[in-house]
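Removed from the display is one protein chain of the complex; every other protein chain stays in position.
For chain A:
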């Protein structure tokens, strides 16, 4: 809108008038075309406007086209079946009626092509209206198929049109996320979603093969946006919203069966994940994997390869893969060798600083809640967490300390970590091996959780108090970790800021004389005022 206006600042008024006029013109032309076949050639004028520079004109023309061709589709005035060439049609032995239909069908085709072009237009308004128009055409075509239904199994659906639209949406050069989110409203219709999914799969296969599996960030971004917008209903009975209703044997239609949807959905995702992904895409996929992909797959176990690969990557990606793996292990009997060993190796200093800290600890809590775990493993986890706690920020410490306590509560044999009955052979060094990757070998059970003793001197009172808990016998009740998982530093600050208004505030009694003095003069020694 804005750029258009700017461009025509000089003749804004006249231009507006002309636009209005043009609109009226186009509308009257549409009417005239629809009125009688005599004015058929006015179609060309309309299509011409469609290629105009001005956004308003184009949008007007698009809506005119949609009106025109939808009406024609309804009236069945477009040629059905195999379309003969234009020249051929003129020369061939068709009736005048047929000739008109063939002519119109050709116009329709060129109009569709232009609209598809517009889908990669730089202005969103144009893209938007073109997309809506195309979807209207698709609906029209579905109702009044342009192809001959020569065999019974074939259900009428404008598959080519959808394929073409999807192809345009999944652009390789621009980020179409806005348009794709607009497209989402159409994805609510079951059949559209079904065919979009299969088209996406085809498209991805084609494009990625062409690129020889190399990473195409923009394209993959678009694909991901489109795919993540697709969500399947959970029950068969919810499949009610169709764009095209089949007259015959609607029940047998693939698009009307949830199992088919699931199959296509699964194939689509597997097809997408087959190729190499940029790392941020990896994370995005993993974030939604467990709750919006896995439940909709017909065979979730097919994701094992992807998830194990992701788990091997290390770092944040491994953390995220945990979630999907958990679902598979928990619900689909996945047997994952060395799962705990890998989990153990995920515990690094950075684990306290990443964004997905809460999710990780939530899952780790679940994994370690099993009562069948060997003691050495639990002890290794507790010890490693305690060691890492020495570098952790306060918010993380509020999670880690109850976490360790819970481990000890669940596995009373681990109490040896905080209470060693015999102390004759007191080792001079901590027997625990921090660099050992295997929890079996790390000798955690020979050590103790002396790190918590250090944390009792932590600067934040809450952390220090939590660490003090170990001085007394732990209460039987487990601490609820979920409360502290999402805690932020500001929330911790607020605790102190909000409370203790009634109590008197202790003051510093050493008189302050200068800005840089006081507190051991550390600042004053290294910095000066100017």
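Here is the rule we use: a residue touches a chain if its C-beta (ideal position, glycine included) is under 8 Å from a C-beta of that chain, and two chains touch if they have at least 3 such contacts; residues count from 1.
Rule of thumb we're sticking to: contacts and distances are computed from a predicted model.
The UniProt record for the undisplayed chain lists the protein name "NOP14 nucleolar protein homolog (yeast)", from the options "Transcription initiation factor IIA subunit 2", "NOP14 nucleolar protein homolog (yeast)", "DNA-directed RNA polymerase III subunit RPC9" or "Nitrate transporter". Between the chain not shown and the residues A:29, A:101, A:201 or A:387, the one that touches is A:387. In the complete complex, the residue from A:134, A:208 or A:449 that touches the missing chain is A:449.
Taking the complete complex into account, residues 348-350, 353, 355, 387, 390-394, 415, 418-420, 423, 426-430, 447-455, 457-461, 464-465, 470-471, 473, 488-490, 492-494, 496-497, 499-501, 503-509, 511-520, 522-523, 525-530 of chain A touch the chain not shown.
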